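With one protein chain withheld, the remaining protein chains of the complex are depicted in position.
Chain naming follows the written order as A, B and C, and within any one chain the residues start at number 1.
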Amino acid sequence: MPTILGQNQYGKAENRVVTITRDGATHHIKDLNVSVALSGDMEDVHYNGSNANVLPTDTTKNTVFAFAKEHGIESAEQFGIHLARHFVTSQEPIHRARIRIEEYAWERIETPGEAKHSFVRKGQETRLTQLTYDGESWEVLSGLKDLTVLNSTDSEFWGYVKDRYTTLKETHDRILATSVSSRWRFNWTDDAQEMPDWEASYARVKQHMLRAFAETYSLSLQQTLYQMGSRVIEECAEIDEIRFSLPNSHHFLVDLEPFGLKNDNEVYFASDRPYGLIEATVLRDGCEPRIPVDLTNL
Amino acid sequence: MPTILGQNQYGKAENRVVTITRDGATHHIKDLNVSVALSGDMEDVHYNGSNANVLPTDTTKNTVFAFAKEHGIESAEQFGIHLARHFVTSQEPIHRARIRIEEYAWERIETPGEAKHSFVRKGQETRLTQLTYDGESWEVLSGLKDLTVLNSTDSEFWGYVKDRYTTLKETHDRILATSVSSRWRFNWTDDAQEMPDWEASYARVKQHMLRAFAETYSLSLQQTLYQMGSRVIEECAEIDEIRFSLPNSHHFLVDLEPFGLKNDNEVYFASDRPYGLIEATVLRDGCEPRIPVDLTNL
Amino acid sequence: MPTILGQNQYGKAENRVVTITRDGATHHIKDLNVSVALSGDMEDVHYNGSNANVLPTDTTKNTVFAFAKEHGIESAEQFGIHLARHFVTSQEPIHRARIRIEEYAWERIETPGEAKHSFVRKGQETRLTQLTYDGESWEVLSGLKDLTVLNSTDSEFWGYVKDRYTTLKETHDRILATSVSSRWRFNWTDDAQEMPDWEASYARVKQHMLRAFAETYSLSLQQTLYQMGSRVIEECAEIDEIRFSLPNSHHFLVDLEPFGLKNDNEVYFASDRPYGLIEATVLRDGCEPRIPVDLTNL
Partner (left out) sequence: MPTILGQNQYGKAENRVVTITRDGATHHIKDLNVSVALSGDMEDVHYNGSNANVLPTDTTKNTVFAFAKEHGIESAEQFGIHLARHFVTSQEPIHRARIRIEEYAWERIETPGEAKHSFVRKGQETRLTQLTYDGESWEVLSGLKDLTVLNSTDSEFWGYVKDRYTTLKETHDRILATSVSSRWRFNWTDDAQEMPDWEASYARVKQHMLRAFAETYSLSLQQTLYQMGSRVIEECAEIDEIRFSLPNSHHFLVDLEPFGLKNDNEVYFASDRPYGLIEATVLRDGCEPRIPVDLTNL
């Protein structure tokens, strides 16, 4: 046979599980989108269609919903850890499990009464996590996407290389806007270590990321990115590495002179495509990079 | 000629205009997506390609950006009124202008310093407005879309018709969730009337809509819809009519019995398609309906 | 009560039904997305939550799948007629049914053997139909969306109105491109009339629409639109009215002079937003317009 099987994985993707927890008249909600990917002794099913080692993807779906009852959803990370451990430890042929989770945030609708069971989706960024377990050690990448931010000043861009194809004018005051996609890696890798407080960690990362974006006087989006990343690493001891994919969401100053008007950094055209795309990893000194170059949505 | 021209309109759609207003170190942002549609004496351009009556769509785009400078953007509604009036009054062949606007909300990123020029997109619902002017009177429809809400209890569904194809079980406790799309019509139609406070009106409508959703003990989504609509009409004297398009975002209780578990309204599967779709208009008594049956996105 | 109920409708939207019909080793596929909207005596459910007149949306879903077995899917139109008639004639409180259908086309994967059961989705336009029945007469609107077409020459744009905000240069050779969204109305309204051949009619409309687009030397997209519409009406006796929504998908000639290059209508930038939007109805002379101004996706 001139061909062989390489890396492979399978499972049920995008299981949309919502849990309601009741604390008297006060309800709590968790809203996740969970994807399972399993790897192991899977040569037979690829080479000749024998499913003897295949736990059906349908079963992985059932497990997600059953575990929401059996373990509850304390955090996306904790829930994913339960799932990954289960698949690797309960199924001999499965050597590695990767659980990806998107989480959608809700906030309460304020009402005068005592009942607290009404929610409106917050609708800002989507929280992400990915947990990988091989039976020995853990890799936890958490992150977010679609966090759209904008500085209306304190951004310049000049002093760059000019070649034959360069027409861009230098600027000393521009809008800097992006939609943040980021993943960060925890240094928790072993059940023997104390587990981070996943909820507190997420809030801390998001806060420092936003503040670093706002407080950086920017000479390039690369510089802002690095400031955002190093701030997170410095403020969050539980994180060793962070990667960003930052589209430069161009806001072009509209030329109003043909209409006899002066545009004093007031009116902008928000462009869709093309867009600059700035991607980089920031590492705690001495740590190895493990986050893939391409950030994927799920 | 066996065919004739019927209703027609044209213009530039989806002009993405962002304005920054400076109040010392404090900046304010407005972020709109503006679509222009003009009608009038347009037979010639359709029948034989003469553009003698055609103001180019490119010009309508330029006008949007120029007006953002000349008039500022106090509110989406006020901005649209400036535009619609301009096209109808400045161009003889144009008899009717319809301006549609989407508005995206931003909130400030909290920072310790004095500078206030950093923003994060709120990311909840999208605010909408449509302004139509024929040279004499105004029609103002405002609205919103993608406002996702959920009650985790106080919803029942029973006592319905059963026919040969009915298999649904009655329920006395279910999740009720929807993504609200709504348009409401102002009774301001004439420049001689006092103009509503568009910003305050929007905030009031949204608040009452959310509270009516939360406070209604629901026997059907139709009942909840009607409560939401009548609450808005009752609390907002400036509005005579409101229409909703409410997908019933099904959250199915997962059957955990095969796994020896009891699901006491805790674990749900959030389904995508198909979904119930409930649409209705609520009117102030004595008013004529004018909002179209089909709500369109832009 | 100061508010009253206006137009309302409900049903299950986006039922994705696929049927396989076997003709020996040759299989045939139909792939539809069916949405049901019912209206009638629905005051009670809105005013006080009584479901006594409400056939559940879940039942309307079941009916779609059951009818795919009982009646088969000869064409989207014929299938929708079965459904609409059923709801109005079998349920006393239901006075009007509107069925909307999207259809996705497949073509065969060519294989050497006799078996004909493999398909690849064609992936061009989506076919649409909407059938409305009130117990007496029918309204059939069919259509399509996302049919993307382009002429690389034979398009001009000049001789238009210039005002203070006009900066556009006239052109005598440009790309004309659009993504066609169209709906057309059949003059079949009564069971006593002979029913059109829905499949043949669709093929004929699409062919004439494409050919009129290709063969029109265009002075404006409005002119092209009118040619497309009148060609369909002239060639299809079963159709009395057609409406188009045509985005002008701008392909801007790139200025290569800064790089010492001449762009002889060779290199274009395909822009996303904003875009011109041209909408119009073409009618058989003497017929009343009934297609709504705003074409909706489903």
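Odds and ends about this structure:
Quick note on the criterion: a residue touches a chain if its C-beta (ideal position, glycine included) is under 8 Å from a C-beta of that chain, and two chains touch if they have at least 3 such contacts.
Since the structure is predicted, the reported quantities are computational estimates derived from the model, not experimental observations.
Note that of C:Asp31, C:Asp44, C:Asp134 or C:Asp163, the residue touching the chain absent from this view is C:Asp31. Per the touch definition above, the residue from C:Asn62, C:Gln91, C:Ser182 or C:Thr281 contacting the chain not shown is C:Asn62.
Within the full complex, the residue among A:Asn8, A:Thr26 or A:Ser137 touching the omitted chain is A:Asn8. Checked against the full complex, the candidates C:Asn48, C:Thr89 or C:Ser118 give a single residue touching the omitted chain, namely C:Ser118. Interface residues of subunit A with the unshown chain, by the touch rule above, are 1-16, 35, 37, 42, 45-59, 61-63, 66, 90-91, 93, 157-163, 165-168, 218-220, 222-223, 225-226, 229-230, 233-234, 241, 243, 247-248, 273-285, 289, 292-294, 296-297.
As for the chain not pictured, it touches subunit C at residues 15-21, 27, 29, 31, 62, 65-66, 68-70, 106, 109-111, 113, 115, 117-125, 146-154, 175, 210-211, 213-215, 251, 254, 256, 258-259, 261, 263, 265-272.
On the side of subunit B, touch with the chain left out of the figure occurs at residues 164-165, 167, 258-259, 272-273.
One rule holds for everything that comes next: only the chains that are shown with their structure count from here on.
Each chain's centre was taken as the mean of its CA atoms, and the one lying most distant from subunit C is A. With each centre defined as the average position of its C-alpha atoms, the distance from subunit B to subunit C rounds to 23 Å.
Rounded to whole angstrom, the centroid-to-centroid distance between subunit A and subunit C, based on C-alpha atoms, equals 38 Å. Per-chain CA centroids place subunit A at a distance of 30 Å from subunit B. Shared interface positions of subunit C, defined as residues touching 2 or more other chains, are 165, 167, 273.
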